[in-house]
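Below you'll find the structure I mean.
Note that one protein chain is taken out, while the other chains of the complex remain in position.
Let's look at chain A:
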């Protein structure tokens, strides 16, 4: 079985990373911004796993990606709790409206 070239995997990760950045910049709903951040985490994880294929004894990339997944899960839990509190306080999850409401 021939192996996929490393450059193709890295290009896929680059595409996913820039899509995540696009979601973070353009979307105004707080939960969609969180989804973009998850996409960025996954692009970074893909790079780590792709390089870990060439390191079969130590498996450092896979170990690092495990800890990235753990931290991403903790981040998602806390961030969604914060979004729920913000929604209860401002009655909206739109980031622009939150900024305008908190000025007055």
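Simple rule for what comes next: contacts are C-beta pairs under 8 Å (C-beta built on N, C-alpha and C of every residue); 3 or more make two chains touch, one makes a residue touch a chain; residues count from 1.
Everything below uses one rule, namely that contacts and distances are computed from a predicted model.
Colleague: For the chain omitted from this view, which of "TctA family transporter", "Radical SAM-linked protein", "Urea transport system ATP-binding protein" or "NADH-quinone oxidoreductase subunit J" is its UniProt protein name?
Modeller: The correct option from "TctA family transporter", "Radical SAM-linked protein", "Urea transport system ATP-binding protein" or "NADH-quinone oxidoreductase subunit J" is "NADH-quinone oxidoreductase subunit J", the UniProt name of the unshown chain.
Colleague: Against the chain that's been left off, what residues of chain A make contact? List them.
Modeller: These residues of chain A touch the chain that is not shown: 3-4, 6-12, 14-23, 25-32, 34-36, 38-39, 42, 45-46, 49-50, 52-56, 59, 62-63, 65-67, 69-78, 80-85, 87-88, 93-94, 96.
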